[in-house]
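Omission of a single protein chain aside, the complex is shown with its protein chains in their original locations.
Up next, chain A:
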Amino acid sequence: MMNSVIVVRDLRVARGGRTVLRGLTFEVPRGSVVGLLGPSGCGKTTLMRAVVGVQIVQSGTVTVLGRPAGHRALRHRIGYATQRPAVYADLTVRENLRYFAAVLGAPRGDADRVLDEVGLGGARDQLAASLSGGQLSRASLAVALLGRPELLVLDEPTVGLDPVLRGELWELFHELAGRGTTLLVSSHVMDEAARCERLLLMREGRIIADDTPAALRDRTGAGDLEQAFLTIIERGEKVGRP
């Protein structure tokens, strides 16, 4: 259990009178890239909000880096990028990063480091409002990288990016994981799933599969993950660990 960065036990969340998460249990091992996949509206974002500790939960526990999610001591150790880019549109990219770096107490120069990591160095003096959608989401991702967090929670970080950039970002994710960072990355694109070490497939507030991409293909006998996902839904069974 010491090696699990995220431990979720029977997590239930209701939003606006509707049950969004219906009893999730899973773990995320240290230094891995875990993909959170499922159709839009299945509860991926809610789950990520619960992990970073900004979601009011109904029952169950979420433990992150050995402490309850949202614990004060975790605020330096987790990087979070929401699905919609959360940066100040009326500041330049660099001003945005400098501000968040100051809040995190990250070293000077960290702003420039993360901008280079996401390939946004050339746009550092541009106002965030003038960035393209893809640049904006990379700026938001850069904020999450500030201060070298141990856990990165990224909600659809590659939306709107061309395949080359997407490939580069996934390389970055694996490089970070190689250095011991744990990543929980959501996506609804199946070709990204193959790049994860472990997959959590979600549907209607439940985890319907928790396994490696290879194991999922084997168990279902499907050629690709899209097909594997469909097979799991059809069988209506849970594959992998409970």
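One rule holds in what follows: a contact is a pair of C-beta atoms (placed from the backbone, for glycine too) under 8 Å apart; a residue touches a chain by one contact, two chains touch by 3 or more; residues count from 1.
Note that in this section contacts and distances are computed from a predicted model.
K.L.:
Identify the UniProt protein name of the omitted chain, choosing among "Transport permease protein", "NADH-quinone oxidoreductase", "Electron transfer flavoprotein subunit alpha/FixB family protein" or "DNA repair protein RecO".
P.N.:
"Transport permease protein"
K.L.:
Could you tell which one of A:L127, A:L165 or A:M190 touches the chain left off the display?
P.N.:
Considering the complete complex, A:L127 is the one touching the chain left out.
K.L.:
Write down which of A:S4, A:T82 or A:T181 is the residue touching the left-out chain.
P.N.:
A:T82
K.L.:
Hey, which chain A residues sit against the chain that's not shown?
P.N.:
These residues of chain A touch the chain that is not shown: 15-16, 52-56, 70, 72, 75-76, 78, 80, 82, 84-92, 95, 99-100, 102-105, 127, 143.
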